[in-house]
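A single protein chain has been omitted; all remaining protein chains appear in their positions.
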């Protein structure tokens, strides 16, 4: 693990650690919590054959939508790609391998990795197609599904505030998968709107303790343009 | 589940819902986070044959130490009772049944219940006595232990601040098992030093969302006397 | 919005009791948001990680960090909280959501629900529907009684891949309000101006109807 004193990095340097073929968890549910700057840097650096793990595929031309469009994603583990017609088209053309999980199971598979478990045992999805794809176990007179933990080489997460040790605070619904992925990946790269000195974040308000975070980069707040593209009902 | 509008209660009324023989999770690690007022009310009301689930047994004459001393606890599921010689003596006399788990597994068994899982699969304790007591499973070429979720009828938790819907904020190391137990028990009774109007707690600072909490009672801050009795090295 | 959809929403709003925690699925159920008075003490849960959301008021600036699971910018009401996806689904799996409203492709007599996949045609993912359907205390389906070709959506048995088995409590369509009971589907209310014969014709499922007890909506 990176020493506390060596986590504050330039974005180029942080992303350069990611090799071709890496598995990468990406925070965010829709736009909130999506680490747009880290994704853009990944796009610029050219890593390919990526496996991405993200709740959704963002939207065409936004976030990981750009990586999918550029043909850089080999496999996407996700819960829903309904807002990204390009991703659906790539999936249907066989250019993008998509593995779908119910959203709460996806979250828990990541959390299970983050907690250091090998798997968890659930009744979610029993009686549906989901159950056909997984190993089952008889326990206490019922049949349950076994859901293995989902690890990744890297996680890209977005926080509102951070300190240079890597403590993170999320805002609003931008939390979503970020704290789970921060625990589950081997190397965790966090972007934050503000990276402050240790001691400036209130103890009880820290959502992700710095022990889980490998590198912190400071980014400019996303323009409203990125937000505005999200569907408004 | 209790309606949001009906959660703010008198302590007598909240505790009166607990029957003899109930299983009760009790928050706290040492003194911080121990719901002293709720425990004292339980002592006063006389419920017996209780199963308690708590990280530790507090100390003689403090917290659940009082319930053990009064012979009201049939069974204690815990991680460590080393600071309570009375509990050790009661265990050795066969008057108190004690089930011990490694602390992190105890936390996760409760969290697993709180997340609605049936069990989780772990390598913690493999190669030790712990593994001899539990069911194992072969997965991915290794032998793992299966740890069933740990539920309870009631949880007694302590928070620093609450609102009358039951949103909770913990302080310092008083968090510990409280948020986990609040998710795992069927009925959750929370004590807080301040019970405020909805809207007064910052959104991102709420540790336990009100959906998990059944009843909230307001209590006077614990005297330093209770704190001072904790061992100081 | 059509008059039929409006009728469904007005009827659905009567299902919510002050003090409850409510989840609104994507599509028509989301619109129910606008039928819950702001002063009513109800917390709307959205599975992306917020409890206590409300629609933005006219002219209220969007907060880019606050959306619901459908991607709409929302605001919050007093008593709200935000949390991560694990916490959000723990709430669902522990049945801490009192009532969920959801759309449907198909519902059947024993309360099976299909609303996530049409093999070969539509499979954008599962989202949170599976957990919500399986674990919520009370699942109310809001959907048109028939599809756009006039085919019944209230079936004897679902033919599409299931979202969850035996999960539906009540179905509210433009034609009827039906409860899933051990004896099958029981009609509670029938739409104004519709006859029992017309309702049965528009439905594949067998309907239990006691005309003396039938409400109108």
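Should a chain be cited, it is by its letter among A, B and C, assigned in written order, with residues numbered from 1 in that chain.
Here, contacts are C-beta pairs under 8 Å (C-beta built on N, C-alpha and C of every residue); 3 or more make two chains touch, one makes a residue touch a chain.
This structure is a prediction, so every number in the text was calculated from the model and none was measured.
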Omitted chain - touching chains that are shown: A, B
Options A:35, A:63 or A:114, residue touching the unrepresented chain: A:114
Contact with the hidden chain (one of B:39, B:53, B:137 or B:180): B:180
Residue numbers in chain B that touch the chain omitted from display: 29-33, 55-56, 78-83, 88, 100-105, 107-108, 111, 123-125, 127-130, 160, 170-180, 207, 222, 224, 226-227, 230-233
Positions on chain A contacted by the hidden chain, ascending: 1, 3-6, 114-117, 163, 165, 167, 183, 197-199, 201, 203-204, 206, 209-212
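One rule holds for everything that comes next: only the chains that are shown with their structure count from here on.
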Any chain in contact with chain B as well as chain C: A
Taking each chain's C-alpha mean as its centre, the one farthest from chain B: C
Chain centre separation (chain B, chain C; CA means) in Å: 36
Euclidean distance of C-alpha centroids - chain A vs chain C, Å: 29
For chain C, residues that touch 2 or more chains besides their own: 82-83, 86, 89, 92-93, 135
Touching two or more other chains - residue numbers and ranges from chain B: 115-117, 203-204
